[in-house]
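A single protein chain has been omitted; all remaining protein chains appear in their positions.
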Amino acid sequence: MSVAYAPIVRALGSETALVLVALAVLTLDFIIGRKREVAKRRELVGAVALFGLALSAVPLVGQVGMTNVLLPGETLVVNPLVIIFKFVLIVLTAVTVLISIDHDIGTHVGEYFAMLLFGAIGMLLLVGTEEFLTIFVALELTSISLYVLTAFHKNSLRSQEAALKYFLFGAIATAFLLFGLSYIYGLTGATNLRDIGAALAKKGTDPLLGVGLLCVLVGLGFKVAMVPFHLWAPDAYEGAPTPVTAFIATGSKVASFFVLVKVLMVAFAGAVGSAYWGAFESGWAMVLGLTATASMVLGNCAAIVQRNVKRLLAYSSIAHAGYILVGLVAASSTGATAVLFYVIVYAITNLGAFGVVAALASRAGGDDLEHFNGMAKRAPFLSLLMLVFVLSLAGIPPLGGFFGKFYLFAAAVECDAEMFGLLWLVALGIVMSAVSLYYYLVLMKHMYVLPAKDETRIATPGHLKMALAFCAAGVVLLGVFPEPILALLKALVVRL
Amino acid sequence: MDAIYKLIQHYAPKIPDLLALALAVLLPIAIVMGVFLTVFALLTWVERKALGRIQNRRGPNRVGPVGLFQPVADGLKLLTKEDIVPAAADKVVHFLAPVLTVVPAFMVLAVVPVAKGFVPVDLNIGVLFALAVSTGSVLALFMAGWASRNKFSLLGAMRSVAQVVSYEVPMVMAAVVILMAAGTLSSVGIVEAQRGLAGWFVFKPWGLVAFVIFQLCAMAEVARTPFDLPEAESEIVAGYHTEYSGFKFALFQMGEYVAAITMGGITVTMFLGGYLGPGSDLPKIGWLVSAGWFFAKLGIIVVINIWARGTWPRVRVDQLLGFAWKLLLPLALVNIVAMAIWHFASNKLVGWGASAVVLAVAIVALVKINTGQTFEKRSYRFIS
Partner (left out) sequence: MTIVFLTLSAITVLGALLAVTLRNLVHCLLALVLFFMGIAGHFFLLKADFLGAVQILIYIGAVAVLILFAIMLTRNISGTEGGRGSLGGAWWLGVGIATTLAGAMCVFVRRSDLVSKLPYGATEEGVVKEIGKLLVTDWVVPLEIMAVLLTAALIGAVVIALEEEKKR
């Protein structure tokens, strides 16, 4: 009966800290924030949230020594890979907080930051578990926080519409996930990923497993916005307050892809199938191969015609989901490493890009492409950063995006040296990258070539510049020195 | 059920098996229905008598000795009255609503142990079942109000939904304490856990608080004065049953009274030791004595209800909801903590003292927080 709660408390150090900070933020804003200006409140509360995030990183240090510990109840797992991703998520959240401080988020300041932290808690838990029930609950925590955050522009109908769409799609995706999980539980009698993997290895394939797996893929596919479950993304990205968009596009994606990798590689390793050209075999690799194709084609082609920067980035993120799935289709540890590496690079890059949009759009009067005309003169520093981010997204060396994509495609080619079965997918990816270059350059044309109507300088606060510069530095560093982190990830993924 | 089945087999072995089984199932239901319908009829009489006395008049006194047959006369009158259905009403729902009001009230009876060894169904989740089923009545009330296509009815229905939902929460929370103490959800188990000198849960600090909360919530749940906003005649005519007449109206009355009785029965079971009392364990007549105890306790609860109805004014809507969410719910939560202190205290005296102190502090603090807030003076404009 008695359970050792101490290890659980230890493993949940960061999350506990964040819960406390979220509640503290609410209370603080309630007690001393009410009487002040909204901007002051944002600074005050944001500072507390940042402090809390820093605090939550501390317990991670204490967990470094633990390798692949399964905790009592087997709901939590602590290993170096998890710690790295938790750290990445905390950093992403911190940058989001920095962007938010400078952004108009309405009058419910305390609630905004609290919801942001709740979302972050969900993501941390999502990363730190290998058990379906916990995954489900953590996914819900993340999703619900993000739905609410999307609706935070309370005077904007577009924000409300976006939140509603996001919520409805999300609710249905959740239903699918749960339905699939129920079948998988019925088939294996287990909810732990490793137990499921073991049970399936003994059992072999089963038609119901296909149904369950497909439903799980729908649920998680919604979170990573892969075609055909992407319909919410452009609207939600456009309607949500830009810092929230950044958070959805980065934090939630990192956590979701991490879970996707773990679920597929650990629990469903036996149902991989094949997406080799001419040798399709039913399994998740085939499904993901097809969705990756669709995501890359649709995301890139639709991005070309967008006039709104946030929508453009939304479609670009759908396309990127496609690239990442290519690495997953390879179904090898190299592939998984490449996926995890690219997710980190992609998150930092996108966070930076949305951060620049957030900083500039509110001062330029809107977030359509036209509003960014001549930005290079009006805000040279941020424009330079944007250039870095966009080139990284397009995959130009020596930036992080290039190497990320390179490893993804290399993993896909390498997984079967004789047949080059995945070459078709890689070729498509490369073609689509070339297509993507077009719309990224259109954005750059607007910023660097076209003249602005109003040439006044746009001043941005220092902390924002610093945060974005930090992202840019990350992108460049990951591009120039990808080896150490890649080697680290590779070593850890093998032990997954 | 099994006991009856065995008895039948023993004394009348000729009866076919299926019939015996059917008898075993139907007999307890028939007994319970019969007994409680009688109690219901009596209750209407008692209520009118008592209210009359409180208001310094005699109450019913024409039909039968001291007006005892008044319920029968009322029933006959309502049965023979014309049943009017509004032209605009949703006919089907309008018809279903009064029927469905009665069903949950009677279903709760299934788990109330009225005497030692006599409970229609001894579910191992008895109390949970009772709480769950009793929520069903709110749907019937809403159906009635909604189907009538009458603004007053609809207002009454909306009020009743808001009220029941609000009071459901502290009620369940108050019940949690009892479940913690008894360690079971079975209603018989809960009664048996209250054996011993002063073993009734109402005699413990947490039990007393839970009892008061539960009693208040039960009154609100069955919409008794002072919580009878859904049918406040000075505001919304007769609330959800404005458009009902004849026997359907009688069914609503019946549903309300039976619900009040069953809620009282649940209260007795959970807090007042159910059928326990001196002599309830006697070998031959134990069941009779215990039934006597149960109905005596039930009578006390019922009288308290009537007393409250006769002496308290009706509360306002905002007071009603504020009372549930701002006072009862936090108090019920603190009560759970107090129960935990009691449970883990090294000896009973410490537990008594500590939980009593915690509860006292909580009550004082909550009352302090909740009083003193005044509302802006409202000004009403009348548009001619």
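The letters A and B name the chains in turn, as written, and every chain counts its residues from 1.
One rule holds in what follows: a contact is a pair of C-beta atoms (placed from the backbone, for glycine too) under 8 Å apart; a residue touches a chain by one contact, two chains touch by 3 or more.
Computed from a prediction, not measured in an experiment: that's the story for all the values here.
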| item | value |
| --- | --- |
| Displayed chains contacted by the hidden chain, counting the whole assembly | A, B |
| Residue in contact with the excluded chain [from A:A24, A:L60, A:A114 or A:A285] | A:A114 |
| Options A:T93, A:T188, A:S274 or A:N300, residue touching the unrepresented chain | A:T188 |
| Touch with the omitted chain, as defined above, among B:A144, B:L185 or B:M263 | B:L185 |
| Residues belonging to subunit B that touch the chain removed from view | 90, 93, 123-125, 128-129, 131-133, 135-136, 138-139, 142-143, 146, 149, 154, 158, 161-162, 164-165, 168, 183-185 |
| Those residues of subunit A which, in the complete complex, touch the missing chain | 1, 3, 5, 8, 12, 19, 26, 37-38, 72-76, 106-108, 111, 114-115, 118, 121-122, 125, 129, 133-134, 137-138, 140-141, 144-145, 147-148, 151-152, 154-155, 163, 185-189, 206-211 |
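Definition applied: only the chains that are shown with their structure count from here on.
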| item | value |
| --- | --- |
| Interchain centroid distance [CA atoms averaged], subunit A/subunit B, Å | 52 |
